[in-house]
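Note that this complex is displayed minus one protein chain, with the remaining chains in position.
When the chains are written out, they are named A, B and C in that same order, and each has its own residue count from 1.
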Amino acid sequence: MSVCTLRIDDQDVAIAAGSTVLQAIRSAAIAVPTLCHLDGLSPVGACRLCLVEVEGSERLLAACVTTVQDGMRIHTNSSRLQEMRRTLIELLFSEGNHICAICVANGQCELQDLAVRVGMDHSRFSYRYPNRCVDLSHPQFGLDHNRCILCTRCVRVCDEVEGAHVWDVGWRGEHCQIISGLAEPWGAVEACTNCGKCIEVCPTGALFHKGEGTDEKHGHPGRLAALVQGRSRQELEP
Amino acid sequence: MALLDRCAEVAQQPGSGITVKGVGCHGPCSDGPLFSVACGDEVRLISVQSSSASELAMELQEALSRGSLREWVPRGCRSLDPQSPFLALQRRIVLERCGQIDPEDLSDAESAGAYQQLNAVLAANNPEAVIDLVRRSGLRGRGGAGYPTGLKWATVAAMPGAEKRLVCNADEGDPGAFMDRTILEGDPHSVLEGMAIAAFAVGAQHGFIYIRAEYPLAIARLRRAIAQAQQQGWLGTTIAGSRFSFDLELRVGAGAYVCGEETALIHSIEGQRGVPRPRPPYPAEHGVFGLPTLINNVETYANIPVLHRLGLERYGVGTKVFSLTGHVSRSGVIEVPIGTSLRTIVETMAGGPPDHKPIKAVQTGGPSGGCIPAAALDTPVDYDSLQALGTIMGSGGMVVMDSTTNMVDVAAYFMAFSREESCGKCIPCRTGTVQLELLLRKLLARKATVADLEQLERLSETVRDASLCGLGQSAPKPVLSTLRHFRADYLALLQPLEASR
Amino acid sequence: MPQDFEQLDPVLRRHQFRADALLEVLAAAQRSYGYLSAPLLRHVATSLRLPLSRVQGTASFYHLFRFTPPPRHQCLVCTGTACHVQGAGGLLQELKQHLNCPELDIGEVRCVGTCSGAPLVLVDGEIWNHQRAPALIEALQELLQ
Partner (left out) sequence: MSAAKPRKRLATVWLAGCSGCHMSFLDLDEWLLELAQHADIVYSPVASDQKRYPPAVDIALVEGGVANSDNLALLKTVRANTKVLVSFGDCAIHANIPGMRNMLQGADPVLRRAYLDLADSSAQLPHAPGLIPELLDQVLPVHELVPVDVYLPGCPPSADRIRTVLEALLQDRRPDLSRAGEIRFG
């Protein structure tokens, strides 16, 4: 296997050719925020938080979907990128109804953590306060659209790993929402196997176990990588 | 339509000695409905103003009984002066057959030269030579981005694998743009021929034309043209006796502007949500159903046969088709040599605003473009000059705005468009366009502060830099370009207290 | 009781029940049955062997698909740039203000590419050029009677 060497911020990094820039960044223990990315799922490059500057490229590139090239020089944390990341997080807060104080995921939420990380002490954009609903039709689980950030991890895990394809994205633009079946109540969708993987990978409190109160949800997005890896080595029956 | 039917009735009478046919658009739409009278080499365009179809048919009958139609101008009609700048300053090579041939009749198109270039290319059997010609012509994508066409073709041709696909992007979605519609309705075979030549050059066996559903007439004419071309052996297996086979399928959109973006278009052809994906991989490598795919737009393909017919020297720098609308005396579709000055187009050809108000701006490139101030009207219309002004050539929509136009309103209009058409996949475009429109509306309501204006500018830059696809990346262009050229319009809307700061 | 949606069969067969024909099938379904009802969408999903959410997600992405029965008449105001600068926004507002009738659907359409008639509207699929509010409202009221 051939190896690429690249320079990330002030570190020299060597990594197998074909790896993504995000893998290279993480291998150098450099912290770049991500939301839609999750090890074990196909990358979509949607949240734009992992944008980095690559010398010689006019455009910013999403690290999760960019393949390393030998000699690349990458900057992950310029003031321009910092400002951009804060803006993106603010935009996410402004478009939903994120009320951490009463959220099941309070203290365990990737969005909440990112807000701290990018230094967001308030949103410069006006809050939209959209009128969204909560689906409690499933016997074990719930979906609160107010907290959904459309990262589509649930859509991908259900399709790619569980093979049930209960979820998809419906409508478009600001009206996008996660849908189950024909945009029906989750509990009415026969395809659901009740596996709960969507709950585990959800970065916020949008998908949760019924009965969980404020601060009580503990997602396990990290478990997925082990599961997928195990399957690829055929250690686990799918 | 009624006009065509009545005249056809007259013509069908024995011994009339004339043919009446329906043709595609002649160009000067604001003078429509139009018909042309051809006697020998002389062709005159006649604009119908107050005459009804039956009156016209009667007049035609009378004129016929008198003999020649050479001087015939029916009552209630006006003959258009062929020397008028709108007509005389054009160089109609792509649109040459539009308005001449019956687009629903392949034999009429063939007698005007359709498919002769395909025939020649297949006879020469040298795909590299085709690509080389396209490359040396300097032809750039006519859909908006202006990527060098020859380079694109060479890339697809060089891709490994026997199976390749060809796509024609006919999802002409820019509001105020109808060049491709004109070509497809007036001369669909020029596009089919261009596609077949391209398919031969890059080694594609199967093609798709992705057309927006809002163009029912173009769809009908394309369907017919494809069927006729298949029947005549210009599409299908062993075309024109060669070993080359190429099939075409029509795919009709369902109302999504973003499907003009090539990766979204690919998803839509595959029957999925029209959501873009990050590039690379580019469609040339990973396109429709994962196969190497060449995507060009309608006008680009329509340039191919004429490039072959004229050859490099006579083809020259080529032309661009524009649709002229807005505050102009004469609107319609025109084809001019690339490099023609904006002033020539909007003042000389289109006659400027109808009531002699001064021109304030010319908008090009639709929601992905920008506004050019009147002071820059002497700019030659080419890819690089327009880019330097903060706008783009775009697909060819050109909207003229007179001095009564508020440019903040124009920016808000385009932002609302982009917000509605955002696919919703990436955050900056999905939510950034919402916030940008809010800021513009706040300005228009005279409630904005200097801080809001700064925010508008900053967020525009973020949405431009952070968005996933071309739609989001260019959505702030109408704001940034009007901020650059018409800042006074913005400042005039600030709260009175703020403006004095 | 499951409906059979026979009119869709030739279209499904022509596309060999391939999943990539989803848009064509949905368009044909809407042409035949007026709108995409839940049973119709289920039928499409089963026929093309697609997950329900995939079908719903795709259909809802595109503006031209509708999930409720169409009203008797439809007036779509073109909101293209040329129509906008000629006052399409005001026209739309006036229509909404003066015509409130469940039989008439007032909406917007993206540029139909015949900008020389701006501002224009699409009434039941037909283009009406150079519209001004008072005359248009009158004409639509006539249509509704």
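As a convention for this text, a contact is a pair of C-beta atoms (placed from the backbone, for glycine too) under 8 Å apart; a residue touches a chain by one contact, two chains touch by 3 or more.
Since we're looking at a predicted model, the values are computed, not measured.
Enquirer: Missing chain touches which shown chains?
Expert: Output: missing chain touches A.
Enquirer: Among A:S19, A:N97 or A:S137, which residue is in touch with the absent chain?
Expert: Touching the chain that is not displayed is residue A:N97.
Enquirer: Identify the residue among A:T20, A:T76 or A:S123 that touches the chain left out of the display.
Expert: A:S123
Enquirer: Can you work out which residue in A:T20, A:Q112, A:T152 or A:Q177 touches the chain that's missing from view?
Expert: Per the contact definition at the top, the residue touching the missing chain is A:Q112.
Enquirer: If the missing chain were put back, which residues of subunit A would it touch?
Expert: Its contact residues with the unshown chain are 93, 97-103, 106-107, 112, 115-117, 119-123, 126-127, 129-132, 146.
Assume only the chains that are shown with their structure count from here on.
Enquirer: So, what's the distance in Å between the C-alpha centres of subunit C and subunit B?
Expert: Their C-alpha centroids are separated by 24 Å.
Enquirer: Which positions in subunit A are in touch with at least two other chains?
Expert: 169, 171-172
Enquirer: Residues of subunit C touching 2+ other chains?
Expert: Residues 54, 57, 61 of subunit C touch two or more partner chains.
Enquirer: Over in the complex, which subunit C residues touch subunit B? Could you list them?
Expert: Residue positions touching the partner: 19-24, 26-27, 54, 57-58, 61-65, 79-85, 109-116, 118, 125.
Enquirer: Hey, which residues of subunit B end up touching subunit C in the complex?
Expert: Within the complex, subunit B contacts subunit C at residues 29-30, 32, 172-178, 181, 213-216, 251-257, 268-275, 289, 323, 325-327, 331-332, 363, 366, 397, 399, 401, 405, 410, 413-414, 417, 423.
Enquirer: Once bound in the complex, which stretches of subunit A touch subunit C?
Expert: 159, 164-172, 179-184, 189, 191
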